[in-house]
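The complex appears here minus one protein chain, its other protein chains still in place.
Chain IDs A and B follow the sequence of writing; residue 1 opens each chain.
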Amino acid sequence: MRRRLPWSFWLGLALVGLLLAVALLSLLWTPFPVGQVRVVARLRPPGGANWLGTDHFGRDVLSLLMVGARNSLAVAAAAVGLGAALGVPLGLAAAALGRWGDELVARLGDLVFAFPAVLSAILLTAVLGAGAVNVVLALGLFNAAVLARVTRGAALAVWRREFVRAALALGRGPLSVTLVHVLPNVLGVVVVQTTVLFAVAIVNEAALSYLGLGVQPPNPSWGKMLGDAQTHLFTAPLQAVFPGLAIALSVLGLTLLGDGLRDWLDPRHRSSGLL
Amino acid sequence: MLAFALRRSLTLALTAWLATIVVFAVLELVPGDPALLMLGVNAQADTLAALRAQMGLDHPPVERYLRWVGGLLRGDLGVSLTYARPVADLVAERLVVTLPLALLSLALSTAAAIPLGLLAVARRGRGGDWAVLGFAQIGVALPSFWIAILLILVFSVTLGWFPAGGFPGWEAGALPALRALTLPALALAIPEAAILARVTRTAILDTLGEDHIRTARAKGVSRTAVLLRHALPNALLPVATVLGLQLSFLVAGAVVVENVFTLPGLGRLLYQAIGQRDLIVVQGVVVLLAVFVVLVNALVDIACAAADPRPKAAS
Partner (left out) sequence: MMMNRARSFAVATGVFALALVGGAAAWAQARTDLVIGMSLEPPHLDPTAGAAAAIKEVTYANLFESLVRVDSSGALVPGLAEGWTVADDGKTYRFTLRPNAKFHDGAPGDAAAVKFSLDRARGAESVNGQKGYFASIASVETPDPRSVVVTLSRPDGLFLFHMAAGDAAIVSPTSAATNKQKPIGTGPFTFDRWAAGDRVVLTRNPEYDGPKPALERVSFRFISDAAAQIASLKAGDVDAFVQFNAFEALPEFRNDPKFAVTVGTTEGETLLSTNNARKPFDDVRVRRAMAHAIDRKTLIDGVLYGNGVPIGSHFPPHRAGYVDLTGLYPYDPAKAKALLAEAGYPNGFDATLRLPPPPYARRGGELVAALLAEVGIRLTIEPMEWASWLDKVFKGKDYDLTMIAHTEPLDIDVYARDSYYFNYRSAAFVRLEEELNRTQDPAARNALYGQQQRLLADDAVNGFLFMLPAVTVQNAKISGLWVNRPIQANDVTGVTWK
């Protein structure tokens, strides 16, 4: 059927590239030292030395946003990485084992899906305490369930194909078939799913940091910046715009990239933008 | 078909049961003593012990779990530790906020999405289509809690049309109550509408390729009539499916958005109960939400299986 116009994919790539570049740049340079507090210069509007203004402690908003990009990416990458490390092997194993193994993975998935990701993260941070690491754990668990399900579905389809049957007939064991034939063929689906989960992780991290459960100060986070901005809506309304814009552009970039990749890998697949 | 539904119901029950174990076990591990929280820094050891006994926390965990699950099976969710009221009453009281909020946002999102989907198809490849696709792409990228803050900024802080938070209660009249729910519902509805608009567009495009539509077109039925009378009804099943699947996201979104607007709904009850270590309330609400999500997923599965017997192999 129809191929997605390439410009949207490139736009996605550009946005994600920009995000990465900003995050990397923040390691070397920010307009102001990121934690520098200057209470006398607080809640300045954009313009002047502080291009995007200052927050309620007089910290430079642009610097906070730049380092926030790094934190946001780090949490999302860790959550997706953890999800892939757990979920992909589980999904492959479920498809290879069939029967009981398959059933077990499916039921575990049901259990995880019964709790919306943000909900389980709230519960988990109540047990383990708030903080980036525990958010990674909670989101990682959810991602693992999603990736296990997706990998299993894709792997089952590969197992039914001719060349796998041929390999089995030649006496290859399930492990070797999985590694040699199944894994390379499900990788595309996994990568596409990963970009989508990456976007979801960025939003969820922001939501949890907004609630005060995620990345902790002095580390800046977009979600926490939004939470702080909400208390200053009357005095500094623009503070509520920039961090949200950063989140939205990152997510937009990742979904565009994911859609583009999906169409490229499988032109027959209609991109629905869903998990 | 019946066998599939039966099997699905069994796994549903299994999942719900496992969920009660997980929730209970997790909450056993939560640090903090509900009695100490209630009585504060000057509480004496004997007072704390008396309160713990009053709360029933002096029994071993297994016994408390069995008692709680036994209550659940009889439809008894227990009594809140902080509010000293039946959890069922608390839930009912909060549902009158959360349920209208969810329904309102569902209504708003479908009311926007279906016309948008139709518009995109009608203007396929032209400006209207691109506008809808753009909205869909951007709308999905907007976190609902940011939309919520922006809505407060524009409609409460700047224009003063809607309250910035809180809920006056239905006894204050339907109008003030709906006014308080409008912005939160919009915040939830916008990303939802974006997803649904795109699904609607794709689903209608799919049905347009089917034989009976071509026949209708060949018989001279107008393009609009075909869209509305033939393509749209057939496209509604996939839209409803996605809607069902999105419900769990709606639940999670409602937890956050209720906190942005400080709406006394189920999500805020849950969030506060965690802070207050009102374990009975947390257990009850989480299990109710989990069962709801699982139930909706199962219904979607069964509906899909009924409509199309093919995917019974895949889960």
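What we mean here is this: a residue touches a chain if its C-beta (ideal position, glycine included) is under 8 Å from a C-beta of that chain, and two chains touch if they have at least 3 such contacts.
All of these numbers come straight from a predicted model, not from anything done at the bench.
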Shown chains that the omitted chain touches within the full complex: A, B
Of B:31, B:60, B:75 or B:220, the one touching the omitted chain in the full complex: B:31
Identified contact with the non-displayed chain, of B:77, B:90 or B:104: B:90
Candidate in contact with the missing chain, chosen from B:43, B:69 or B:88: B:43
Residue in contact with the excluded chain [from B:12, B:51 or B:270]: B:51
Interface residues of chain A (partner: the chain not displayed): 35-37, 39-40, 42-43, 56-57, 126, 129-131, 212, 216-218, 230-235
Hidden partner chain, residues of chain B it touches: 30-34, 36-44, 46-47, 50-51, 54, 82-85, 90, 93-94, 97, 152, 156-157, 160, 163-169, 171, 260-264, 268-269, 274-277
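Quick note on the criterion: only the chains that are shown with their structure count from here on.
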Averaged-CA centre spacing for the pair chain B and chain A, given as whole angstrom: 21
Residue ranges of chain A touching chain B (in the complex, touch as defined): 8, 106-107, 110-111, 113-119, 122-124, 126-127, 149, 153, 156, 199, 203, 206-207, 210-211, 226, 229-230, 233-234, 237, 240-241, 243-244, 247-249, 251-252, 255-256, 270, 272-274
Complex interface listing, chain B residues touching chain A: 11, 14-16, 18-19, 22-23, 26-27, 29-31, 136-138, 140-143, 145-146, 149-150, 152-153, 157-158, 164, 195, 198-199, 202, 242, 245, 248-249, 251-253, 255-256, 259-260, 270-271, 274, 282, 286, 289-291, 293-294, 297, 314-315
